[in-house]
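Heads up, one of the protein chains got dropped from this complex, but the rest are sitting where they should.
== subunit A ==
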Amino acid sequence: MTRDNAHKRGETALEARGLVKRFKTGRSYIEVLKGIDFDAKHGDVTMVMGPSGSGKSTLVAALSGLLKPDEGKVSALEAKDLWSLPTGKIDKFRLDHCGFIFQGFNLFPALTAKQQVMTALKYQGASPGEQARRAQAALESVGLGPRVNQRPSELSGGEKQRVAIARALAKNPNLIFADEPTSALDGENGQIVIRLLREAASVRGAAVICVTHDPRLEAYADRVIHIEDGRILDDVRRTPDANPAPLSH
């Protein structure tokens, strides 16, 4: 299951057309996404920025197969119309291709760092030996080699987020969705986390879609999309800084 997509760099990994999502509040509907077009390429870190309530999280949920949009079409990798697939197929798609990093780390309190990663791999059908090997490698790649047998209660916030990243990266996903991955972390740890995401895009050729309202992360992005009130305001392609200023609060 080791897929490296470095050769695909620059190809479109994910494309969405005319996404509309409404939520019911009381008797009225609030339109959170108002016909959004979006695309993301292999090897890019695409930053989705905007104030809270702008619909950026909803956009990621619709792109990643977690929340069905009311209108519009998402085509991702070989799935030409993701939302036309049955639920089981969408689950399978996420299992094969998607990695998620959330603001809360969502690690099982009972499992050690290594077991967290192994659990995610188990459902991909990896043998126990392979689970252990890949989990160890993933944790070492995020700098947690010496802490593989610690439980979340024994890890700092930054370390927990790195475990969550290892859990997402161990699957070798083509699509990585990160929702405010640094907002619960201090500057130093935030920097480690965003560098790891940057690396996943540059080295492995994954399409990284990162939702944030932290302007300092812009320095790491290939592309910055500003979204406000359910619409895309602007879409800027840029070259990531070679030596970005350190993140600190």
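Please note the rule applied: a residue touches a chain if its C-beta (ideal position, glycine included) is under 8 Å from a C-beta of that chain, and two chains touch if they have at least 3 such contacts; residues count from 1.
As a working rule, contacts and distances are computed from a predicted model.
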*Between "ABC-type transporter, permease component", "CbtA family protein", "2-oxoglutarate ferredoxin oxidoreductase subunit delta" or "Sulfate adenylyltransferase subunit 2", which matches the UniProt record of the unshown chain?*
"ABC-type transporter, permease component"
_Touch with the omitted chain, as defined above, among A:Lys34, A:Lys73 or A:Lys92_ = A:Lys92
*In the complete assembly, which of A:Arg167, A:Arg198 or A:Arg223 touches the absent chain?*
A:Arg167
*For subunit A, which residues lie in contact with the unshown chain of the complex?*
57-58, 60-61, 64, 66-67, 88, 91-96, 98-100, 102-104, 106-111, 115, 119-120, 123, 151, 164, 167-168, 171, 179, 211
